[in-house]
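With one protein chain removed, the remaining protein chains of the complex are shown where they sit.
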Amino acid sequence: MTMPPKPPAIGARRPRLAVHKFSSCDGCQLSLLNAGESLLALAERVDIVHFAEAGIVDEHAEADIALVEGSISTPEEQTRIQAVRSRSRWILSIGACATAGGPQALRNLGDSADWIASVYRRPDWISALPASSAIGAHVPVELELPGCPVSTEQVLAALTSLLAGAAPLTEQDKVCLECKRRGQVCVLVTKGEPCLGPVTVTGCGALCPGLGRDCYGCYGPAENPEVATLAERFGDLGLDAHAVARRFMYQQSGAQPFHRAARDWRQRARPAAPPAPGAESGAAPGPQPDGSTDSHD
Amino acid sequence: MKAAAGAPREAQVLSRTDETADMFTLHLRLTDARARAAYRFTPGQFNMLYLPGIGGVPISIASDPDRRETLDHTIRAVGRVTRVLAQLRAGDSVGLRGPYGRGWPMHDAEGQDLVVVTGGLGCAPVVAAIGYVVARRERFGRLAILQGVKHSADLIWRERYDAWARLPDTRVRLAADKPDHHWGDHIGLVTDLLDEVQLRPDRTVALVCGPEPMMLAAAGRLARLNVPETRIWVSLERGFQCGVGHCGHCQLGPYFVCRDGPVFRWADVGWLLGTRGF
Partner (left out) sequence: MTSASFLPRDRLQALFDRLREQGYRCVGPRVRDGTVIYDDLTDAANLPVGIGARQAPGSYRLTHEGHSRCFAWANGPQALKPLLFAPRESLWRAVRHDDGRMRFEPTAQQSRQLAVVGVRACDLAALTLQDAHFAADIADAGYASRRGGLLLIGVDCTHPADTCFCASTGDGPGIGSGADIALSELESGFLVRPNSAAGALLCDALPLRDASDDELYTAAAELESARSKQHRRLPGRNLRDALFANLDHPRWNDVAGRCLSCGNCVAVCPTCFCSTEREEAAFDGSESTRVRLWDSCFSAEHSYLHGRLLRPDTRTRYRQWLTHKLGGWHDQYGRSGCVGCGRCITWCPVGIDISAEAAAICGETVEPGEARGTREGS
């Protein structure tokens, strides 16, 4: 549990808020837009200087607090995030893309040049980085709020805390604890579903298990996530190695604990071929030794 | 006095004292006259100070238990709540719950020699006990006050130490690990000073408060000087939230630190404090 840094000292004037977008679906911005009356209350306490989904556009504006949505996926974004950093006193990354690379980080598990060549007739027209990565991999970030999409309540609570002069508290609890608080019944124990609740941080309100579905980890790994232990359990439940790997290959495959599990179980899934050199080394995103591209299924 | 679990009461900041760059004392007064009249505490107890919308934090009471109008809390601005408390000015309000916990063994210590060993802001939970002894000096034997700081600039209450040093049968020694060139007292660890005061082990009661490694070292040194573990008292901290032993955050082996402590006999807790995970 780490302490976020001090909120920016703003003084008497109204703080300025910017909402920036990088590679993403805009869903996190929409979460904020969906805040309704709270958004009006927010607008009374801060000057919203840039928020494209809300029709306010001035991406070069200086801001006390910047909410950043999306991952860094292209060379242009690599440059632009530096500019955002230099104009923002406090950066709050919101959502799975901004905090872990998002679903587009699935390409980090394969060879993106191969992918591009297999999808586009003119690969040379595509300008993309080989990997999609979190905002925090490029610039220092004061706080990260995960989730796909981010929770409106969490964003508002963080802003409320910042405006009160206190560092925001971030959610630490696992989905299981929130699931039990809500009186929901465990889908892993009663149905053998491969639920990611035991390793995923809550914030969603244990939404999926509450609907009888297994959690697919869209808020990403919790602190102290025993991912390897849970993956073994999925194997015991009858999932083949491919299926175990796929459990960790949704929006959060770029988060290191999930990335490692996906990589390790894809290697187990491979038919008994001689082990590739260096197959066990390093956790860094990179192409698979066999160039497999099964990560988008 | 046993405080009930329940809602906080409003307390107003009468004034504040800036002790160092990041340490300050809030002089608080319960707004409600009846609550103020009913409030009693013993040295070593603590209050939960609470800021709506932000949270609460346990702070020991540093004022004299006989001075009934204000409650002093000396705080270091290091966490998310204490940094906001540091912004408070005279006239501002806070929520206050307490007093909580079991304080120093002032009655058991009567007629005994006292050695007070503190490190850093560990002086705050003990200062009320020192004040209690000083106000009843004739009821106690020898008094030794040993305070250590890392940097000499962290030393607070210099004038109090000077005043205590002038009392009869009282020794005050200060230690700084990293002193500036004005430092005229011991250079090194506060525990070194235990060898310098002539302890009479069988009639000494030790009050120890500071970071846990410092308390472990002090208890070890006192034990080597033949002070029985039942005569060594320490004040502990854990993540107190409720203050009444309900929330479970302060568990230490068989104890709830907020309710069974925060002051314990070393004989009861020493075996756990050296163990990682407790």
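Labels A and B are assigned to the chains in the order they are written; within every chain, residues are numbered from 1.
Keep in mind that, in the parts below, a residue touches a chain if its C-beta (ideal position, glycine included) is under 8 Å from a C-beta of that chain, and two chains touch if they have at least 3 such contacts.
What you see is a predicted model, and the numbers here were worked out from it, not measured in a lab.
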Displayed partners of the chain not shown (whole complex): A, B
Hidden-chain contact residue, picked from the options B:Gly55, B:Gly141, B:Pro201 or B:Pro228: B:Gly55
Touch list for subunit B against the chain that is not drawn: 2, 4-10, 31, 50, 52-56, 78-79, 91-95, 237-239, 241-242, 244-249, 251, 253-256, 259, 275-278
Sites on subunit A contacted by the missing partner chain, in the whole complex: 1-3, 38, 41-42, 44-45, 156-157, 159-161, 163-164, 169, 172-174, 176-177, 180-186, 188-192, 195, 197-199, 212, 223-224, 226, 229-230, 233
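In the analysis below, only the chains that are shown with their structure count from here on.
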Computed distance of Cα centres, subunit B from subunit A, in Å: 44
Complex contact set, residues of subunit B against subunit A: 51, 53-55, 79-81, 83-84, 87
Interfacial residue positions of subunit A with respect to subunit B in the complex: 3-4, 6, 160-161, 164-167, 169
